[in-house]
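Left out: one protein chain. Kept in place: all the others.
For clarity, chains are labelled A and B in written order, and residue numbers in each chain start from 1.
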Amino acid sequence: MDQHTTIARAQAAQARCIDNNLLEQWPDFFTQSCLYKITTLENHTLGLPAGLMHAFSRAMLVDRITALRQANIYERQLYRHIIGLPAILATEADGRVRSETPFLVVRILRQGETDLFATGRYLDLWDLGGENALLAERIVVCDSSRIDTQLALPL
Amino acid sequence: MDQHTTIARAQAAQARCIDNNLLEQWPDFFTQSCLYKITTLENHTLGLPAGLMHAFSRAMLVDRITALRQANIYERQLYRHIIGLPAILATEADGRVRSETPFLVVRILRQGETDLFATGRYLDLWDLGGENALLAERIVVCDSSRIDTQLALPL
Partner (left out) sequence: MDQHTTIARAQAAQARCIDNNLLEQWPDFFTQSCLYKITTLENHTLGLPAGLMHAFSRAMLVDRITALRQANIYERQLYRHIIGLPAILATEADGRVRSETPFLVVRILRQGETDLFATGRYLDLWDLGGENALLAERIVVCDSSRIDTQLALPL
């Protein structure tokens, strides 16, 4: 299986955890030390801080999920990710691979309303050396600057 | 071609029949005896009956299409499916393969209005032993419980 296919399938598996209320499995897609942040194109382009969500380790992602569970966030909303094919951007000196992948997220409120919640790109750094593809870095760049700041679930 | 790729391409080919007004070809993607139903996440989780659409054989799917043709349903609306990559869930003892695949369907009314009609997951059981990948089972689980009960075209 080539890198492109490995990454595309890992993206699908990861989004499935979020969309199917299997959120506890989601941090397993990251390396122990990692960067995860959600930002907007505007902030990303200007080099401004992310603001929306960021974490520096798998442990922080686990904490985040515990908090979401306590807030019963899945009682109120679901996401549905539709993810495009990745572009492989570069291979780092240490063998890790940078990719960019477009996404679209639909939000379904428990009352039934459905809206186009977010679109954007995943800027990822993958460690493909182990059994599973792991994210060392994921920067979620949302296209719109008008993203809901009450952002709850990971994108 | 691996199972994952086979399934992803079969999904695309099947959705194409629905979206391109080639509906008569759609039942050919199912085994003679099969299960097809459309349900909501809520009903699926609670084990409640589907309500929206169900069929127990390819012949019933053929009947359904005949009815849609008589109702001139394509005169009034189109669907456009955008389908994510499948997750392979299990291989049954008889060699058939279970997969789960996210989807999004946009509805285009003939007057030109376009709306985000449905999102959800296909829970599929595939018979991959023959020349073409065939569906022995497809449960379409819609994310929202507020799906249009006038649901006409297959999802």
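Here, contacts are C-beta pairs under 8 Å (C-beta built on N, C-alpha and C of every residue); 3 or more make two chains touch, one makes a residue touch a chain.
All values derive from a computational prediction rather than experimental measurement.
For the chain missing from the display, the contacting residue among A:L22, A:L48 or A:A87 is A:A87, taking the whole complex into account. The hidden chain makes contact, of the residues B:L52, B:L68, B:I88 or B:L116, with B:L116. Contacts to the hidden chain, counted on chain B, fall at residues 1, 8-9, 11-13, 15-16, 19-20, 78, 80-83, 104, 106, 108, 111-116.
Contact between chain A and the absent chain runs through residues 2, 4, 41, 82, 84-87, 100, 102-104, 116, 118-121, 143-146.
One rule holds in what follows: only the chains that are shown with their structure count from here on.
With centres taken as mean Cα positions, chain B sits 27 Å from chain A.
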